[in-house]
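Only one protein chain is missing from this complex, and each of the others stays in its spot.
Chain nomenclature is as follows: A and B, assigned in order of appearance, with residue numbering initiated at 1 for each chain independently.
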C-alpha cells in the first residue's frame, strides 16, 4: 500500500475516457486499476494485476464484463472475483482488489479505503461543470507530487509572476488585493483574493474604456485530498454587472505515483481553447513546479523548513488537514 | 558477489560469438568477464576488470593470449595472473578472477563457484543441437530476471494465450491436454503436455485432411539454474508417424544482471527463420514478462503471495530447487 490517504474520494477518470465496450487502465494512488462497465451498466474498478503471475490484466481481453488475463487465461469480473480458469477449477478465493466507483457530473469518483466509510454525499460538488456553458473535459499527467500542484493553486498570488502572459492581473493583486481564507460547511478550504476598483487585466481591457476600473474576485476552493475549483468574477467597479459571465473551472488532482499526478480540467469547446488551456499548464505552471520538485529531491516539505508567507495560509491549512487525515489512517 | 547461485554450470556464449584472435567481453552473473583462447587453444575466462584502477581490460589490447590494460598497461594471461608491468616489477599477487570453461556442442560453459566442485559431466546435455538438422546459433538479452523467463517456459500453457498467432495449439491444451511433471536421472525437471486425438494447430493443418486428428507432445526440460530444452512432436492420431520431424530447441538462460538475461537459442538457417524466432521472443514473450517484472518492481516472488495453479507445478519445483541450492551456498 502506498502512503496516500485512502479514505477519501478521488476522481479516477472522466466517463468519456472509458472506451465504449472496453476498459480504461490507469495508475491511481500508485496502484494499477481497470475501469469498465458491468453488464448491468454500473461501473467497476478492479486491480489491474493478475494474482497468478502479476501481469497487467489490461494486456488481456475484455468482453461481457469480464477481463481475461493474456498470459494464462484467468478471467475476472467487475466484483474482482476470478470467474474462469481454462485449465481446471476456479481457484478458491482467487480475486483482485476492487474499489467503489460513483459517477458524478461526467467524472468517475472512487474510494480506495474502508468501504464502510464511503459516503457518496461527500463527493465534492462539481455540478457547475454540467450547469455552465458547454465545455470539454480534458486530462493530463503532470510529473510532480499532487501536493505541489495543490500548493500552486491554493496560492493564486503566483499569477502575478508566472501567468503574466495569460491570466495575470496586471499587478492589481499587489495594489488592491485583499486575501481571505475561509472554510465552508462542506469542509472545503477557500482562498479568496478580491480586488476592488482595480485596473483591469490585459485580456479585459478591450471591453472597457480608458481609465475604467473593475472589481475582481479570484476564488479557489479545495476539498481534501486535492479536488480544487477556481471561480473568477469580474465586474465594472462598484456595480453588480459582470463584464463576462462568471467562470468556474475544475482543477481535480489525483495522484498517479508519488511523483506524478492526473490533472483533470475542462476548457471551452474546440482545439484552440484546448491549446490555450494546455499552454498555461505546460508552459507556465509545470516547468516551475517541476523545478521545485527537482530542488526538493523527494525531501519532505516540512523537513526543508520552508519560509511561510501570509499568502500561504490556505495551502498550509490544506497540508495540515492532509496530515491529520493521514495520521487518522495510521492509527 | 552477487546473489546468483555460483556452484552450477551456466552457458557464457556460443563459441561462434568469440572473434578469431580476439576476445568476447560479457557481463555474466552481474560481473564483467572476458572470454578468449589461450595460446594452446584452450579456453580462458577472466574478470574484465583491472585490479589497479578497475577499468575494463576489454578497453585494452589482446595479443598472444594476453590482454593489456589500456589505462596503465598491466597485462594478464588466461590464468588471471598479471604477467607484465611496463613501469617496473610485476606486483606480487596481482591477478584477476577466473572461471573454468568447458566447450560443449558449440557452447562455452563456465563454473563461477568453488572449482573443486566443478564436474564437467554435470553440464546439461544439449547434444541434440549438433545431432539434428543444421541450425544457426543466436543470442539476445531479455530485460528481466532469468527466473521469470524460466517460469514462462516451464508453464507452456501460456502458449494458448500468448502464442495464439505463432505456435498456439488451438485450444487443444484445454480440451485434450494432460500434464505430467517428472524428474529424470540427470536431475532435470520435465513439464510434459500431451494431447491425444486433438485438433491440429493452425500451422499443421495444411498437412492434414479436414477432420484429421493429431497426437502432440509439448515437453520442456529444465536443468538448474536455468538451462532449458523444448521438445515438440506431432503425429497423426494413434500412429507413430511423425507429421514433421521431431523438434528440439535450446532455451538456455544465463543471468546478465539481476534484471536482465542472456537468452541462447537456435533457429533454422537463414534470415527469415531468424526473424520468425526473434518475433516470438520480442513480440510475444518479452512484452508480457517485462510487464510482469514491472508489476513486481523487484519484490520477491514469494513475498507477493502468488496464486498457485496446477499448471505451475514444474515452475514451483524449479524455484524450490534454486532456493535449496542458494541456501546450501550460504552455509
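As a convention for this text, contacts are C-beta pairs under 8 Å (C-beta built on N, C-alpha and C of every residue); 3 or more make two chains touch, one makes a residue touch a chain.
Because the structure is predicted, anything quoted here is derived from the model rather than measured.
Q: Considering the complete complex, identify which of B:22, B:56 or B:258 is in touch with the unshown chain.
A: Once the missing chain is taken into account, the touching residue is B:56.
Q: Using the document's contact rule, name the residues of chain B that touch the chain not shown here.
A: 32, 49, 51-56, 59-60, 69-74, 85-88, 91, 94
Q: Could you please point out the chain A residues that touch the chain left off the display?
A: Those residues of chain A that touch the unshown chain are 151, 155, 157-158, 160-162, 173-174, 177, 287-288, 291-292, 295-296, 304, 306-311.
Throughout what follows, only the chains that are shown with their structure count from here on.
Q: At what distance in angstrom does the C-alpha mean of chain B lie from that of chain A?
A: Spacing between the chain centres: roughly 48 Å.
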